[in-house]
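Left out: one protein chain. Kept in place: all the others.
Labels run A and B following the written order; every chain starts at residue 1.
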Amino acid sequence: MSREVTLIIDGREVSATEGEMLHDAAKRGDVEIPVFCYEPKLGDPVGACRMCLVEIEGIPKLQTSCSTPVRDGMVVHTRTEQVKHAQSAVVEFLLVNHPLDCPVCDKGGECPLQDISMGWGPGKSRMTDQKRHFEKPIELSPLVAIDRERCILCYRCVRFSQEISEDSQLQLLERGDRTFVGTFDDRPYVDPFHGNITDLCPVGALTSYTYRFRARPWDIEQAGSVCTLCPSQCNVSFTVRDEQVKRVIARDNPDVDDGWLCDRGRYGFEMFAAEERVSEPRLRGGAVNWDEALAKAAAALKAGGAETAAIVGDASNEEGYLVQRVLREALGSPHVESRVSHGPSRNTMLRLAQPELSARVRDIDDADAILVVGSDPLHSSPILDLRIRKAMRRNGAKLVVATDRPTTLDGGAAAIVRYAPREASAFLAGLAADVGTPSSLATRRSDAEVLTPDAPSSSRAKRSEGVPTSAEVLSNAERVVVIWGERIAREGEEAIGTLLGIAEALDLAGKEGSGLLEIPDLTNARGLREAGCLPDAGPGLTETKSMLSPSQGSNMPLVGKGTEEIREGLESGELTTLLLFGVDPLRDFPDTPAWQRALAAADHLIVFSTFENATTKMADVVFPLETHAEKDGTVTHPDGRLQRVRPSASRPGDIRPNWGVLAELSQTLGHDTGVTSQPSAFAALAEAVPFYAGITDADIAGRGVRWQDRDAAASLPVPESAVPERAAGAGSPGTPRDSEPGDPVPGAHPASSSLTLGTYRDLWAGPITELNPPLKFLQPRQRVELSLSDAKRLNVSSGDEVDVSQNGTTVRAHVSIRERIEPGVCFLIEGTAEDNANGLLNGSPVSVTIEKTAG
Amino acid sequence: MADFPVDQAVSEGRVPERSPELVPELHEVECPPELREQIETLIGRYPDRHSVSIPALWAVQRLYGWCTPEGIRQAAAVMRVTPAYLESVASFYDLLHTEPVGSHKVAVCTNISCWMRGGDELLDAFRAAAEGREDLFVTGFECLGACDIAPMASIDERYFGPLETAEAHTAIDQLLAGENVLPEKSLEKRPLAGDSDA
Partner (left out) sequence: MPETRVLLEHAEDPALREIEGYKRYGGYATLEKAYREMEADVILKELEDSGLRGRGGAGFSMGKKASFLPRGEMAKYLCCNADESEPGAFKDRELMQRNPHQLIEGIAIAAIAAGAGHAFIFIRGEYDAQADILDAAVAEAYEAGYLGKDILGSRRDLELVVHRGAGAYICGEETALLDALEGKRGNPRLKPPFPAVQGLYGGPTLINNVETLSNVPRIVAHGAEWFRGFGTEQSPGTKVVSVSGGVRRSGNYEVELGIPTRELIYDLAGGPLEGREVKAFYPGGSSSPVLTPAELDLPYSFEAMAEAGSMLGSGSIIVADDSVSIPHMALRTARFYHHESCGKCTPCREGTNWTVKMLERVVRGEATPMDLDIISSVQDNIMGHCLCVLGDSMAMPVSAMVKKFRPEFEDVIASAAEASPIAAVQGVPETLGAAR
C-alpha cells in the first residue's frame, strides 16, 4: 500500500513513507524543523504559523514542511540562508505581540515558543511599538485560565474544540491581529475534554488553575502510569513534586487514548489527598494498627468460611487474583464476583473473549462502520467518544447508535435507533434477524424506531427516504467494530447470545479490523474476569473445578453466586460474611434499599476502600486502598491490552500495597499464596492465566501488550457451544419485531400517567466531583430528563422540582426537557450523592410517576 | 527561587457564574416563527446547512438591528450549531455587528481614492451631523467599491457620491425623516463614465 521513498534532507538520505509529511520524515531523520500550529493529532495540517518553511529544490517559494507530503527523490534544505531568514522572520513576527513575561509565566522552562525563539529566532527584536493588551489572565473555564496577550494564534485549542471534541464552544473571535480565543458571550468553556487544550497550547496562554504557580519545570519529575478512573485506561504522566501529584498530562498511546485525556483523569487527582481518604486500617472504633486490623479481618473471614462472598471492583489484576485465591483457596468459597449486576456465564464469556472476535481500539480508526449499542461512550468510556468521532471525521466511518438515551454521538450518526430502557435485547433481536437473512432487510425490523440524524425533533420515528437502516449500514461495510455496553447483559444472557449471533452473521471474526469491543461498567472489568473474579470461572476463565485445592476436599460447589445472589444470600443468611474490594454497592449497584438490607444483615463486613463512603460506614474492618498514582500492578484494557500502573507518588498515611495486605491475610488464614512482592504477584497471575503466560514487565513496558497478539492466546479455553445462535432470540417471545415505524417505543407508555424509567451513569456522578474541589462545579444534581410532549402533559417545565416515584420509593429531581428524548420514557442519573437513581432500580423494568413537589 | 503562591481559589474550586452554551434546543429559545422559517428556507438552498451562517446572521441583524446574543442563539438552534460558532463567524465580518449599533447605518469610505478626494473630512462631517441623534450608526469604512464617486458613503446600504461635506447634514436629516436621501447623488442614477458629459 504505502510505498517507501527516499529523500535528501540537508544532505542526508532519509527514508519515509509516501504521503508522510516532510516535517515528520525529517524528524525521524533527526532533523528538527520548528513548528507551532502543526499537531498531527488535530487532523490535517493548516499551515498557518509558517514556522516550518523549508526550501525544496525545484520549487521557487519556500514550502511549509508540515503540509508538504514527501516525494521520492525530493531534495530539501532546512538550514540555508533563505530558510533561516524566513524562520527568524516568523519568530520575530510572533514576538511582535507576545509579552516578555517568561519569568512569571507557568510555561517557562517547558515552552515551545521560548525554545524555538532561542534556536531559530533573530536574537533580539526590532519591534519598539506597543503590544496588544487584554485583560489577563481571565477564567476561560473554572479549570483553565486564558492569557490572551500570550496567545500566538496557532489555533490548536480551537481546532481541538472543532475537530476533536467537536463541542464547538471554543472559537476565534474578531479578525486579523484583533483575533482572540473565546466562547459565546464569554460563557465558561465546559466540556469533558477541554483540559487537553492546556497540553496543546505551545505558549503560556492556556494554563490549568490546578497547576498555576504550583511548580517549576526544574523541581518536578514526570512519572508514567495509567489512569484507572474508567475502563478507557488512558496513559498518563503524573507531574510529581515532593512525591505529590501536581498535575496529570497525557502520555500519547495511539493504541489506547490517541494522546487525549478526559477531564476526570486530568483533574481528578486532588482527591488523592482528600480528607475522606481512608489512609489507615480501621475498625468500628476508629483507626488501628495493621496487626490488629489484619487479625480482626482474618477472624471474620475464618468465621465466614465458605459462607463468605467477595466483590471486587477498582482493583489491579494482581489484587483481583489474590482476592479470589483468598476466597477459593483459603476459605473454600466460590462466591467471587466483579460485576455490579447480572453478567453472562463463563461459556458466553469465553465466546466473547475469542481473539479473532475482539477489536482493538485502533480498529475504530479504520472501521467502515461502527455500531454503538447499549452504552454512551461519553459517559462510560469518554476517550472512545473522541475515537469514534475521529473515525467519522477522518475516515468517513458510518456510525449506528442504538441506545435508550440520546447520545452526543447522534449528530454524526448514519442511523440512530432508540429503544426503551432495558429493551436493548429487542433491538438486537431485530438486528440479528435483519443481518442474518439478507432478504429480510426490506422489512427493516430493527429500525422500527430509527431516527434521521438530521431531524431530532420530538416527532419520532418516521423513517425518511434514503436513510439507511442500521442493518444496511453494518451489512454493507467491510470493517465493522461493534462497541457494546456491559449493561446489555443485565437484560439476560440471551442478549449477549444475540450480540454474538450478529457478530457471526456479520463475520466479524473473519474480517480483519472487525470485532467486538466492550465498554464494561468497571474500570478493570476485563482484567478481573481474566484473573478469576467470576463465580463460575477461575483465573484464565478456566472452569472452577480446577481451582479446588486438595485440602479443601471436593465438596466445594463449582459455581458461586453472582452479584444479586450474593445480596440475596446475605439477606437470607445463607451467606454471612462479605468482602468488598474497591466497590461501593450503596452508591453504584442497582437497588440500593436491597443492598442496604444485605449489608446490614451480614455478620461481618470487610471493606477495602480508597475513600470513606456509605459502605465503609457499615464495615467492621476497613482497609485503605492505593490510588492509581500509588499502586504498582497491571490492569487489562477492554481490548485485552495489559498495562502497568506504576507507583508515582507516595502513599499518604499508613497505607500499604494491597497485594501485600491480601497475601498477609491469606497467610493469617493459614494459606500461603507464595506472593512476596509485586513482581511475584504478577508472575503468579501470569502463570495462573494460561493466555498471559510468559508476559513480562518488559513486554508491557510503557505501551502495554495485548495478550491476543501473543502466541499464548491459543491457550484460551474453547467455548463449549461455539455454534452460532443464529439470529438468537429472533423467535423468542417478547421481542418487538413486529413494530412498525411510528409505533411507540416498545415498552414505553406514552400517554399513560407513568413513564418508563431509564438510568445512566453520568460521567460526573460520583466521588470524582465530590472530592476534587476543582471539579466540584460539575457535580450533577439529580435531574429527570423527559420529552417536550410528556412535560407538557405532566404540566412541568425545565427546572421544576419533582418527585419521581415508583412503588413508594421516591427520588427528588429537577426537570430537564430534551428534544431527543422519546415520549413515554424518562431518565435519571445513577450514582449521585443524593437522590441516586439506583434507589429506584430493582432488576425489572421500572415505571415511575412524576409529580411536582409542593411549593 | 521561593515557592510560588498557590492559587487560593483552586483549593476551594471555582464555580462558574454562568452556564456554558452548547447547541440550544428550539424549545429553549424563543425564536420568532418568521426567523425560523427564513433560516429553514435558506437551509434548503444549500448542499450543507452550515452554509447559511452568513445569511442567517443577516436575517438576525435585520430583525434586531444587530446580532444580539439572543438572536444568535435562535439562529443557532435552528441551524443546530453552537452560538459560539455563529458569533465567531459574525465577529469576523465588518458588516455584522455583535455589539449594539443604531439601525440606520452610514459607512463613509476613507480608503485611498476617497481619502484623496476628502473622505476623512466627509466622515467628520457625518459624525458631526449624527451627534446626538438616535438610532444612527456612523462609521469609517474601507473601500466600498465606488471610487468613481469619491468621496462617497453607503447610507442604509445604498451608495451616494461624490458628496460635499455640507451634504452630510442633509443626508442624515432626510434619512431620519424617512425621506429619499440625496436623490441626485445616488449611484443608481449615474450614467456610465464615458457617457457623462461632465
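Keep this in mind: a contact is a pair of C-beta atoms (placed from the backbone, for glycine too) under 8 Å apart; a residue touches a chain by one contact, two chains touch by 3 or more.
Because the structure is predicted, anything quoted here is derived from the model rather than measured.
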item	value
Touching partners, among the displayed chains, of the absent chain	A, B
Contacting the left-out chain in the complete assembly, out of A:F93, A:F213 or A:F777	A:F93
Which residue of B:L22, B:L35, B:V52 or B:L136 touches the chain not shown here	B:V52
Residue ranges of subunit A at the interface with the undisplayed chain	45-51, 53, 61-62, 64, 67, 85-86, 89-90, 92-94, 96-97, 99-104, 126-131, 149, 152-153, 155, 172, 175-179
Touch residues of subunit B, complete complex, unshown partner	45-48, 50-55, 57-58, 88-90, 92-96, 107, 110-113, 115-117, 142-150, 154, 157-159, 187-188, 191-196, 198
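Following the convention adopted for this analysis, only the chains that are shown with their structure count from here on.
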item	value
Averaged-CA centre spacing for the pair subunit B and subunit A, given as whole angstrom	45
Residues on subunit A engaged by subunit B in the complex (per definition of touch)	139, 141-143, 167-175, 183-191, 209-210, 212-216, 270, 411, 456, 772-777, 788, 798, 817-819
Contacting residues of subunit B [partner subunit A, same complex]	1, 4-7, 9-16, 18-23, 25-28, 69, 72, 80-88, 91-93
